[in-house]
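My questions will all concern the structure given below.
The complex appears here without one of its protein chains, the remainder shown in place.
By letter and in written order, the chains are A and B; residue numbering begins at 1 in each of them.
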Amino acid sequence: MQATPANASGLRVDEKLERMKLFGLSSPALLLVLVILVIPVGWLFYVSFLGGNGQFSLENYQRMVERSSYMRIFRTTFEVSLVTTGLCILIGYPLAYFLSQIPPRIANLCMITVLLPFWTSLLVRTYAWLVLLQKQGLINEWAMALGLWDEPIKMVHNMTGTLIGMVHIMLPFLILPVYGSMKAVDRDYVKAAANLGASPRRAFWDVFFPLTMPGLFAGTLMVFILCLGFFVTPAVLGGGKVIMVSMKIVSNIELFVSWGAASALGVVLLALTFAILWVASRFLKLDQIAGGGH
Amino acid sequence: MKHKMTFTLVSALFATTAMAHADDLTVASWGGSYQEAQSKALFEPAAKAMGIDVKQETYGGMSDVKLQVSTGQVTLDIVASGSGSAARAGAEGMLEELDYDVIDVSNFGPTLYSKYCVGGDVFSTTYAWNTDTYGENGPQSWADFWDVEKFPGKRAYRNKVAGALEPALMADGVAPEDVYKVLDSEEGIERALNKIRELRPNIDVFWSSGAQQAQLMKDGEVDMTTGWNGRFDNAKKDGAKVAYSYNQALLDYDCFAIPKGAPNKDLAMKFLAEISKPEYQDDLPKYITYGPTNNLAFETGVIDAATAAGLPSSPENAAKQLPISLEWYAKWETVASEMYQEMMTE
Partner (left out) sequence: MRSQDSDALPISIRGVTKTYGAVHALDDVSLEVKSGEFITLLGPSGSGKTTLLMVIAGFTRPDCGSLKFGEREVIRTPPHLRDLGMTFQSYALFPHMSVAGNVAYPLKLRKLQKAEIAERVEKALETVQLGGYGDRRITQLSGGQKQRVALARSIVFEPRILLMDEPLSALDKKLRDQMQIELRHLHEKLGMTTVYVTHDQREALTMSDRIAVVNKGRIMQLASPRELYERPANRFVADFIGDSTFLPVERSGEQVSYGGMPLKFVQAPPDTPTLALMVRPERIVLSSEGPREGANNFAATAVEVVYQGDSYLLHARLDDGTLIALRGGVRGASLSALPNVGDKVTLTLAPEDTVLIDGSEA
């Protein structure tokens, strides 16, 4: 006991040194994070409190409360994001399931087609949808040529078009994590359930589905949060009728010729996103306890 | 979007310090066929005549200028701008006052230059229609544009307030000369908005750019739209079935300004003087159907009579139109814009 103090202080120094080394090693990364994340966001926050005359002011936030359009824009943003996320789940989960069940070689090929959109620019994909969906677009022309319908159906320049475009772009973000978590589910689990008397349907819902929840959750969150900041797709396919926060940010920059009015919107969106992440992370933790172990 | 914004910000900060002043002048405009026309008619020949190097850039509008001015890192010597936003930016102290002893505007139309911005071209905000749907005798007034019984079909309309309220009031029976008087109050603006609300069920698309207006008409996505005359002419050249009228159109102009603290302010001023001369301005209509701001350009013989008659600024066409009121935009644009957005999100 008596010899330890000298020793202990030495060990403490070692620990400190070790920590400093770690810090030293990671400092370039930390600096990068500081430069590309912390500073801009801090600046965003600061600027949002500058009024038109450059003085501290709450006017940018006040405006959001006073003008009902802001409320509606936020509501649209969340609605679009929610519906897109929902559709992505409805389409993406079964697709990921299919991919996870077929032989790996074919699955890899299919995966490439799922990921293919990643290699083309967002703008190109969005305009491609415009070409497909508009009144005299390919789909309407072909369908009318085939006699499926007589009058062109309005599929773009509205919510429908926006959702089609967004779901298409977001789908890989859902499929990837879900597919990953499905591949991670040991096939023995489903076999065990069947062996214990569960029909394929029961086995799926009782065992497979709960075990893929972490992936589904991650994918859902990712899609939803990415949707919140979407700009190009609703701007091009929404026909000016689907106005999301990001579009309002742009128009505020042009309109007020000041970053404050736009920054305030950015700050509110950021805050809401963090709030969602926070709530979600609580769920995620619960989920991990329940689904952990592999 | 937040990310995009911060990204451009940071890159802008880096870019400004990294940029060397190898060129004598840096000019920024909106890009596309518009800047191409400016380049061929104005920038290149003027630079040659003055024996200087002009570097061209595209930019995002007065918000970019504001960023440069507020950070003290001004790299742009001349920017092309809408007349309204230039007026507001000037009022905010972001632009240098122009020296009209250097720039000769004696032959400019009186509304085509201002304290901070000198006109570069004249254009019209008007209505265009699909000639397959309505033939050559489409709508001839804003009242017609609103008349969905006489002209059934889908409309497109601007997604911003600029140039959007005046037509509504004229459709509502306000005489062109009274439009800005009526609009000089929130009630007046609301009246215009109500008129747009009335048309809304027939508005399929709220367009956001000139390219989009042209595309909508080319694709037959809508039967009628508001927009800029030059775009419709170009669409027509590309084979679109589109015609437009100057009757009750809004006469507007684009202009050039010098950001506050521009590195080569004096040279910029001289360059503006140069490109304001008729011998350059008369070339512009070759590339885009926007009219010159200098009236002498009509007299050099370069612009033939037929072309002149088709330009927004030809005396005959100009007489049919309502000139945009910069004072009104300076006073009301932000308020009206928010009200417009309210209407749009309903």
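Just so we're on the same page, contacts are C-beta pairs under 8 Å (C-beta built on N, C-alpha and C of every residue); 3 or more make two chains touch, one makes a residue touch a chain.
Source: prediction; values computed, not measured.
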Taking the complete complex into account, which shown chains does the hidden chain touch?
A
Touch as defined at the start, partner being the missing chain; which of A:Glu79, A:Asp206 or A:Glu254 qualifies?
A:Asp206
Contact with the hidden chain only, please: which subunit A residues?
186, 188-189, 191-200, 202-203, 206-207, 210-211, 289-294
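Convention: only the chains that are shown with their structure count from here on.
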Distance between chain centroids, defined by C-alpha means - subunit A, subunit B (Å)
37
Can you name the residues of subunit B that touch subunit A in the complex?
1-7, 9-10, 61-63, 66-67, 85, 88-89, 92, 94, 159-160, 204-208, 219-221, 333-334, 337-338, 341-342, 344-346
Quick check on the complex: what are the subunit A residues that touch subunit B?
35-36, 40-41, 43-44, 63, 67-69, 72-73, 76, 134-137, 154, 157, 229, 231, 235, 239-241, 243, 245-246, 248-251, 253-259, 262, 266, 269-270
